[in-house]
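The complex is shown incomplete by one protein chain, all other protein chains being positioned as in the whole.
Here is chain A:
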Amino acid sequence: MADTATSTLHVELVAADRTVWSGEAAMIIARTHEGDIGVLRGHAPTLSLLSPSVVEIQVADTNQLVVAAVDGGFLSVANDRVSVLAERVEMAEDIEVSQAEVDLEEARRVLDSSNEAEQRVRHAEARIRAAEKVKKGI
């Protein structure tokens, strides 16, 4: 099967209510609970849990970089097909940094009181990082 496949990865970045991005990519970088993972063509089939973090997709045959923030979810790789699933996925271009900072502050304030707050802090941080990454790139 590998010899008939093209030399790219097919990536689907899917949120609960829509497909955020889908297309061919050269590489995808995400952060799992175990640490950062980079997926190239021919990667072994993997299913892993993601942390709230930034996902980077190097679009095939261009220098374009797609950056998005996820709030957890999964990464599944099989037969050069990668799907990233998360309840909430935001493209870096769509993230309002000021809003994310407000969320971060709020989440930090309640950090001691609930377990969920830690998730929220990480998610907010990931959104800010994603937005900043895109700005620097431009």
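One rule holds in what follows: contacts are C-beta pairs under 8 Å (C-beta built on N, C-alpha and C of every residue); 3 or more make two chains touch, one makes a residue touch a chain; residues count from 1.
Operating definition for what follows: contacts and distances are computed from a predicted model.
Asker: Identify the UniProt protein name of the omitted chain, choosing among "RNA polymerase sigma factor", "Carbohydrate ABC transporter substrate-binding protein", "ATP synthase gamma chain" or "Na+/H+ antiporter subunit A".
Answerer: The missing chain's protein name, per its UniProt entry, is "ATP synthase gamma chain".
Asker: Looking at A:Ala15, A:Ile28 or A:Ala92, which makes contact with the chain not pictured?
Answerer: Answering carefully, the residue with contact to the hidden chain is A:Ala15.
Asker: List the residues of chain A that touch the chain left out of this view.
Answerer: 1, 12, 14-19, 32-34, 37, 44-49, 72-74, 76, 78-79, 83, 85, 87
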